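Below is one structure. I have some questions about it.
A single protein chain has been omitted; all remaining protein chains appear in their positions.
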Amino acid sequence: MAGNSIGELFRLTTFGESHGPAIGGIVDGCPPGLVLDLDAIQHDLDRRKPGTSRYTTQRREDDVVKFLSGVFEGVTTGASIGLLIENTDQRSQDYSNIKDLFRPGHADYTYHHKFGIRDYRGGGRSSARETAVRVAAGAIAKQYLKQRFGIEVRGYLAQLGPVKAEKLDWTQVEQNDFFCPDPDKIEALDSFMRDLKKSGDSVGARVNVVATNVPVGWGEPVFDRLDADIAHAMMSINAVKAVEIGDGFAVVEQQGSTHRDALTPQGFTANHAGGVLGGISSGQDIRVSMALKPTSSISIPGQSINTSGEPVELVTKGRHDPCVGIRAVPIAEAMLAIVLMDHFLRHHAQNHQVQVSTPDIAAIARQQAE
Amino acid sequence: MAGNSIGELFRLTTFGESHGPAIGGIVDGCPPGLVLDLDAIQHDLDRRKPGTSRYTTQRREDDVVKFLSGVFEGVTTGASIGLLIENTDQRSQDYSNIKDLFRPGHADYTYHHKFGIRDYRGGGRSSARETAVRVAAGAIAKQYLKQRFGIEVRGYLAQLGPVKAEKLDWTQVEQNDFFCPDPDKIEALDSFMRDLKKSGDSVGARVNVVATNVPVGWGEPVFDRLDADIAHAMMSINAVKAVEIGDGFAVVEQQGSTHRDALTPQGFTANHAGGVLGGISSGQDIRVSMALKPTSSISIPGQSINTSGEPVELVTKGRHDPCVGIRAVPIAEAMLAIVLMDHFLRHHAQNHQVQVSTPDIAAIARQQAE
Amino acid sequence: MAGNSIGELFRLTTFGESHGPAIGGIVDGCPPGLVLDLDAIQHDLDRRKPGTSRYTTQRREDDVVKFLSGVFEGVTTGASIGLLIENTDQRSQDYSNIKDLFRPGHADYTYHHKFGIRDYRGGGRSSARETAVRVAAGAIAKQYLKQRFGIEVRGYLAQLGPVKAEKLDWTQVEQNDFFCPDPDKIEALDSFMRDLKKSGDSVGARVNVVATNVPVGWGEPVFDRLDADIAHAMMSINAVKAVEIGDGFAVVEQQGSTHRDALTPQGFTANHAGGVLGGISSGQDIRVSMALKPTSSISIPGQSINTSGEPVELVTKGRHDPCVGIRAVPIAEAMLAIVLMDHFLRHHAQNHQVQVSTPDIAAIARQQAE
Partner (left out) sequence: MAGNSIGELFRLTTFGESHGPAIGGIVDGCPPGLVLDLDAIQHDLDRRKPGTSRYTTQRREDDVVKFLSGVFEGVTTGASIGLLIENTDQRSQDYSNIKDLFRPGHADYTYHHKFGIRDYRGGGRSSARETAVRVAAGAIAKQYLKQRFGIEVRGYLAQLGPVKAEKLDWTQVEQNDFFCPDPDKIEALDSFMRDLKKSGDSVGARVNVVATNVPVGWGEPVFDRLDADIAHAMMSINAVKAVEIGDGFAVVEQQGSTHRDALTPQGFTANHAGGVLGGISSGQDIRVSMALKPTSSISIPGQSINTSGEPVELVTKGRHDPCVGIRAVPIAEAMLAIVLMDHFLRHHAQNHQVQVSTPDIAAIARQQAE
């Protein structure tokens, strides 16, 4: 219960620090017989990995994931899957100067008080480097969901500082360094980030993730609702400070007559709910949005204390992302895929004999739309 | 794993439907030796219970909680605590007309597809009536946290439709029917609700919860962060569609130099983080905000389908809250108390020998403020 | 994690003390659509309940179980099932004299040290009274397993003190007060127990449980093996001190050529393994045996200490079973049914798409035997 696991039936447990020899994890509960496309898994890791553009940290990691078990001749066996990613570009000397300091806005102070000891190099266990393992595990889940149900789990950058995407063109998302779905905003993003780097500061972001083709019925009453588990998973990503499902905070000013999505034989008339009713998937798109704070690792001097409680001034060196929200897109996709995979298994375990004659109206609507 | 439990070491499991003979639950993991103030527990139930004002459902329930075990001569024994609340005012006839219909915006459709069978009376298991048990369990957690650490967990209505509280005066919260901390807004709330009832519609709300005096160090890396578990708990409350910690979505447009809370020997200079850094409590106030959707149970006719998939028009009868957000205040407090209690035990289990000489700067700041 | 739950996907959580107002529990994860035979459930409770013969405690309890939720019009809904059994014949005055004493061989001393407080009346939470709830939950599992797979879970008294059953005639088990499958031993049992009661002493017993028609494939590598979870469940029954699967301790002197059960197209040639290979059911009968200690509640004076650590002499009064092993038969059946039900769901969740052309040779053998 020390917290390094997520999921009940499709369960990921991770280990590893930013500057240790390796990070890794175990996926327990993957169904047998899944033909794994290792290139696709590596592709997701490459989307997340550092050093790919000038807007992300210049740390260079190959982030090659090794499958140590649970896969035999390219197919999952149902046994636990051991994942290993070696750390190849850790530069510990960058961090020795902050050994006895607490970087403001970081977990240094809280880890120190919690554990009494910490691997201070690069944030140790609190580093976002750990999320590479999530991406690998999420890619396994994505493949299962895609092959079995045609589910797509896709994310994009919805806003970065003041720059908001106004169009959602999925074909654009992978065409730029920002995962931005609006081609008209690339220049503004580029310009904003250039200025930001000059100033030495960082900025927050909003990331959206959408899952399509999710069948009706996934999610458990009353605590482990699908939306509750999604909120947990997203908030477990470093820097995330807020999560919305469907219309999110906009519901505060809505009235029931507007908010409730009417049912018709041809589908729902709207999707204010974001694909979840009573904690259970409705068959509509699962729509999730989240806010990521600006990283506190900036070159602007900050006020802090040291481990003796004395005041110090501190400048974060090392290589950091000016906007951690950008690389969070594949991580958020991975987390949503893990939650969906887990809930599919949980739903199926208890309810596999259920047969209803009522049509799945969201599926009907999708078919008509095609 | 069917989802009716929350917490790992302080664990609540609930049962019961809106119109069954009773609802109840089991609290497992409560430390022994806690002297329970049963009146205070009942008081929290009374704050949540229906029929207390004209702005909540007119269903009348005494909501008297019985302690069936785990308490001996007024003191907890460490054994599992059985809780029982009888349903005294269920009127099943109100619901027979919707037996074969799906109310839009409700869990009817998703429960039907998930389970193939449902207790349609009053929403059955998906009814918010279940939350009464949460309030009872949360009240136990509150008492432990208060007695041991001086922790206060308090909530209020921050916004209802267009009406926002602009002052936070804790002494006002229990003085009105809205849990509103701003005495200047009571009239506007009153007037808005009167009009709303006339129109037969409902409205959303924003509820905030704050925990003070939480020690530094609670929360587990990397998945079971304190904020991730809070998000899960809040999103498990009926109608909640969004959760924020600290500045929440405002961080999207913030820069790191603004967002990061500086550390000084006299305390943090701000609390943008909302009391959580790296998933672990910092000692500052835990600040949580959430959005509750307008209930879909309104007297305005709506479009839907029946269990055969045919179109129907539907008017929700029965007794309903025009704004479910109001009564959510004690529920949100209860959920935060349960999460904190669970994380205290989890933290303590692993780290009980940790001793650090670094001062708890948030505690220092609190002492200076008094 | 305070330990009052068993099972992962079919999960029972219990509460209640021997002399509180009621005992009860929650079954979470029962599939929807199960038509419950409430009489059969009550019948299992009656088999366990005290006061049914002169060889069990003379405490009289009706042990009527109430279903408070999760069942609608006689059918399970998939929601959590609340179970309640009222205590009607608790006589607390019987126990006030042992308030400050530790009965030897009981949990008094260990509960006192663990919790610092205890409900001393009748053993409180450590009383075997709690097992009535297990029997109710197990009866639900039994019905599912029987209806879906034709699984029978049946137990019997294999030995009581020196008296061993030498025949296994299932038709006899319910025909006597001992659950003894050997009609030739009833007289010996009767005579032994009469003498025992006169002496004021108690005696141990061996109980066997067998599950037939269990499909091949249930059980999880590597820790949650079916046999490991059975061992856990049986050892969680009050007074159980040992558990065997298949040949059990006899394997110590066996050689591999004898022990291994050969496979033929017509079935296994033997069942030394007890129906489990590598922690997974083989399709053969699951054979479990367990030892129950003689109760320490006897009228022969014993040496002990009081809560101040001073020596005392102590005679247990109250109403007790001279052989707790007898009434353990329905409890052991219930526990095996719960474990099987849980493992069916766990197996099914992950492996529901598995199709193999290799025949189930144990099923073939059973069909041929009929």
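Residue numbering begins at 1 within each chain, and the chains themselves are lettered A, B and C in the order written.
Methods note: contacts are C-beta pairs under 8 Å (C-beta built on N, C-alpha and C of every residue); 3 or more make two chains touch, one makes a residue touch a chain.
Nothing here was measured: the structure is a model prediction, and the numbers come from that model.
Checked against the full complex, the candidates B:G16, B:P31 or B:G279 give a single residue touching the omitted chain, namely B:P31. Counting over the whole complex, chain A has residues 1-5, 8-9, 11, 13-17, 20-26, 28-30, 32-33, 66, 68-70, 72, 75, 77-82, 84, 114-119, 124-125 touching the chain that is not drawn.
Remark: the residues of chain C touching the chain excluded from display are 1-6, 8-9, 14, 102, 104-107, 109-116, 125-126, 130, 159-162, 196, 201-206, 216-225, 227-236, 238, 241-265, 269, 272-274, 277-283, 291-298, 300, 302-305, 307-311, 346-347, 349-351, 354-361.
Counting over the whole complex, chain B has residues 1, 8-9, 29-33, 78-79, 221, 345-346, 348-354 touching the chain that is not drawn.
As a convention for this text, only the chains that are shown with their structure count from here on.
Pairwise, the chains sharing the most contacting C-beta pairs are A-B.
With centres defined as mean CA coordinates, chain C is found 39 Å away from chain B. Mean C-alpha position of chain A lies 45 Å from that of chain C. Counting partner chains per residue, chain C has residues 1, 8-9, 29-30, 32-33, 78-79 touching two or more of them.
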